[in-house]
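Here is the structure we will look at, set down as structure tokens.
Note that one protein chain is taken out, while the other chains of the complex remain in position.
Labels run A, B and C following the written order; every chain starts at residue 1.
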Amino acid sequence: MSVMLLIEQALNGLQYGVMLFLMAAGLTLVFGVMGLINLAHGSLFMVGAFACAAVAGATGSFWLGLAASLAAAAAAGALVELTVIRRLYARDHLDQVLATFALILVFSEGTRWLFGSFPLYLDIPDALAGPVTLPGGIDYPLYRLVLIGIGLAIAGALFWLIGRTRLGIRIRAGEADREMIAALGVDISKLYTIVFALGAALAGLAGALVGALQSVQVGMGEPVLILAFVVIVIGGIGSIKGALVGAILVGLTDTLGRFLLPILFSTFMETSAATSVGAALASMLIYILMAGVLVVRPGGLYGRA
Amino acid sequence: MTEPVLDVRNLQLSFGALKATDGVSLTLRPGEIHALIGPNGAGKSTLIGLIAGTLTPDAGQVFLSGRDVTGTDVVARARAGLARSFQVSAVAGELTVLQNVVLAVQGARGQSFRFFRPALGQADLCEAAEAHIARVGLSDRRAVQAGDLAHGERRRLELAMALALCPRAFVLDEPMAGMGPDGAREMTALLDDLRHEAPILLVEHDMDAVFALADRVSVLVSGRVIASGTVAEIRADAEVQRAYLGEEMLE
Amino acid sequence: MNAKSKLLAAVAALAMAGVAGAEPLKVGMITTLSGGGASLGIDTRDGFMLAVKQAGNPDLEVVIEDDQRKPDVAVQLADKMIQSDKVDVLTGIVWSNLAMAVVPAATAQGKFYLSTNAAPSQLAGKGCNPNYFSVSYQNDNLHEAAGAYAAKAGITRAFIMAPNYPAGQDSLAGFKRFYEGEVVGEVYTQLGQTDYAGEIAQIRASGADGVFIFLPGGMGISFVKQYADSGVGLPLIGPAFSFEQTIIQAMGDAALGVLNGANWSPDLDNAANTAFVEGFAAEYGRLPSVYASYGYDTANLLLSAMAKADVKDADAFRAALRAADFDSVRGDFAFSPSQHPVQDLYVREVVRDGDILTNRIVGTAIEDRSHAYEDACKM
């Protein structure tokens, strides 16, 4: 095991984390502002990937597909907010869980109905294909570097949006006190629709960006959703900063754990068994991390609780 | 002089730069009502939190019947005989009056981990609860859900639950709040009666009630006790007049 | 509950009526038609039903149900088919874990089970059963084909990788069984994993000269795309599952040139296969996958046995199945004593044919291969 390999794995973990952040940011915003737990957030990730694959397939342009993914996910988010979600704000978490669980079924089977059961094709745009050589001689895929860049840029944009703009002031006011912001004369239902659509668009963008790397298929959103939950629990609900730190922590822990644990075990076990046992433990590592954070800080790293 | 039931020594608590409680000492002796007054934001709620155990002081100690309970939590202090009522009525709204008080009785007796017999089928629990309900005059309302009670009735239910703890000391947080003149009069009479059960640390804005009931009064301003004494002494204290009473007296 | 059943009584071909031994036979197909993995079940069903349609035998009745890829649902469907529909034969399960849930109980109740795909080692060796036939292969076969051919393809230092679950562990064992080179890296990934950057970095650092992967479904798509983009460029070999007709379109050009072990290919040159591939394309407007070919063979095997014996006479019917007297799309086909196929294993390459990607045979890996657990089967 060389230092270079370790650095490369750390980059991989960073890239993974940054993509998780795009998912977690929307989820944590929606929870922070509206107090809503949305299990169907993963479905919006899937909608983005399918929209991108469909448009890129029809036009041949990944970039048009990316734009379509943002538009489709935001539109799907707004539609769902207007028809279903807004009836849930006043409900308890239980109703929210059930309704959004039902939405997952609707989205997944609806997508399968529209696009069929076979995975769709979506590839990295030619301009970003292939590896580049980094200082130190690491060959690293350009597309993944771009993903890290896009993710960090969006994180920066979100911090700016929340911290510096009028919309951000309203969002923060909404987090602090719902009645107060209504009293300020802000059209609260419009604000909610915008925030929900924004979160959906981020999820859709993540779906499209990641879709180019992996398989675009029904059900791709749920594993990411659960990881995003872990991220939010670690970071603290409602905190964008917590989502970023949590996502990168989860990304690094998962990637490095899968890489290092089998090596660790093979120092005192036979190789085949070590890789199997190491992989089994690596799959639990982020949950152990979450449990550890909970013991020390039940409200998450940047939580208010 | 008898040993105080509740003895608070030099409590301190800061939230950042704000000294919410700044070296407060006070005592509660058997049979007395000790009123704690002070303007809004003086730190009364913080002090109650420190005494009840929901907050942990930076320094200082709380003794209950001579025992240092500073390191213990709310539950332990409740079991040790500290009965606390809440500023905002905090009864369980879905339970009936009787259920609320039975809950308090079983809490005091440490019987909450009985899984089998129906709570309302246990004569000893119910009889004790009924007695406390009768004491506060809610007997004919015992089957009503607490959430459906009138405001004054809920305050009395609070007292019944505090009584159920068979306390060594009451800490009552504004029991008169939001009551009309009739309700306040009834409550005053009830509190005057309760002092025979256990001494009362009474946090209250209603000055008529305070002056009618209190044996001693302490005045809290900006987290500090600026004066402590009998009603007459406090009325005469210049600093209190300036800091607090003055505002109201001048109205 | 019959509302759910899709009863497909094949339309009569009068010519078939009156053939000796043609007693009615009811077959229950449990396969995955919804949720993730539905494409495999749909191909299985379509291949099976194509053969049923071509035969036009009115005595064959098929009940099809969707197992949602859930073992408990599969078990309950099997109970329902046996108890309510009173089927004689069960078939169609795609996944090994579902097969392990259904097959032992079904055969214990005296029903025949013909596997169209999953054939776990437990059922091939110690747990073999007179009423259980695998028409497809034994699970290890296609990995063995890849292993046997890897050295020929110039892979002498292999990096091998599979998900960390029983089929994955069997896969790596199967590959190593016939592989003559050195294994320089062995990695188990998480089931359902979507990002392989970490593993690709390990491949790059391992000094390997070729990579064997068993990553079925979406996992394979993700890996192949990321692998192609990484520029590592070492030859890739795997079992057919990862490079099937159902998924290579989603991999795109990244899959071109990938080698995969198989026992069937659309370009296999025999009359039965030509009729199958053309018939499938005409009926469904797409190319068949291996799963479709197994479904098609299974139906034809069943039809051939029906023509010889009555299913109510289990011994006679079993003998008729064992004879395997049908034209397999794989060419020569026979059953081993454990009732698994004895067949040639090939290696295919993913190629572009006009607009679509498909597979072409590049060589034979092992001839007349049965499987590794034959000796453990006391039958």
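Keep in mind that, in the parts below, a contact is a pair of C-beta atoms (placed from the backbone, for glycine too) under 8 Å apart; a residue touches a chain by one contact, two chains touch by 3 or more.
Convention: contacts and distances are computed from a predicted model.
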>> Out of "NADH-quinone oxidoreductase subunit", "Amino acid/amide ABC transporter membrane protein 2 (HAAT family)", "Multisubunit sodium/proton antiporter MrpD subunit" or "Urea transport system permease protein", which one is the UniProt protein name for the chain not included here?
In response: "Amino acid/amide ABC transporter membrane protein 2 (HAAT family)"
>> Let's see if you follow the contact definition: name the visible chains touching the chain that is missing.
In response: A, B, C
> Which residue among B:Thr27, B:Thr46, B:Gln106 or B:Thr188 touches the omitted chain?
Replying inline: B:Gln106
> Taking the entire complex into account, which one of C:Ser39, C:Gln54 or C:Ser96 touches the absent chain?
Replying inline: C:Ser96
> Which listed residue, C:Thr156, C:Gln169, C:Thr274 or C:Thr358, touches the chain dropped from view?
Replying inline: C:Gln169
>> Need a quick check: the contact residues on chain C for the chain that isn't drawn.
In response: 1, 3-5, 33-35, 66, 70-72, 75-76, 79-80, 83-84, 96-97, 100-101, 104-105, 108, 120, 164-167, 169, 188, 190-191
> Which chain B residues touch the hidden chain?
Replying inline: 52, 54, 73-75, 78-79, 83-84, 86, 90-95, 99-100, 102-104, 106-108, 110-122, 125, 145, 147, 161, 164-165
>> What does the interface between chain A and the hidden chain look like in terms of residue numbers?
In response: 31, 35, 37, 39, 84, 87, 92-95, 97-99, 101-106, 108-110, 112-113, 222, 226, 229-230, 232-233, 237, 273, 276-277, 279-280, 283-284, 287-288, 290-291, 294-295, 298-300, 305
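We adopt the following convention: only the chains that are shown with their structure count from here on.
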> Compared with chain A, which chain's mean CA position is the farthest off?
Replying inline: B
> Can you name the chain whose C-alpha mean lies closest to the mean of all the C-alpha atoms?
Replying inline: A
>> From the mean C-alpha coordinate of chain A to that of chain B, what's the distance rounded to whole Å?
In response: 49
> Can you give the whole-Å distance between the Cα centres of chain A and chain C?
Replying inline: 35
> On chain B, where are the residues touching two or more other chains?
Replying inline: none
> What are the residue numbers in chain C that touch two or more other chains?
Replying inline: none
> chain A touches which residues of chain C in the complex?
Replying inline: 34-36, 38-39, 42, 164, 169, 172, 186-190, 192, 194-195, 197-198, 201-202, 204-205, 217-222, 225-226, 229-231, 246-247, 249-254
> Which of the residues in chain A end up touching chain C in this complex?
Replying inline: 1-2, 4-5, 8-9, 12-13, 15-16, 108-109, 112, 116-121, 123-124, 129-131, 139, 141, 143-144, 210, 212-220, 223, 255, 258-259, 262, 271-272, 275-276, 278-280, 282-283
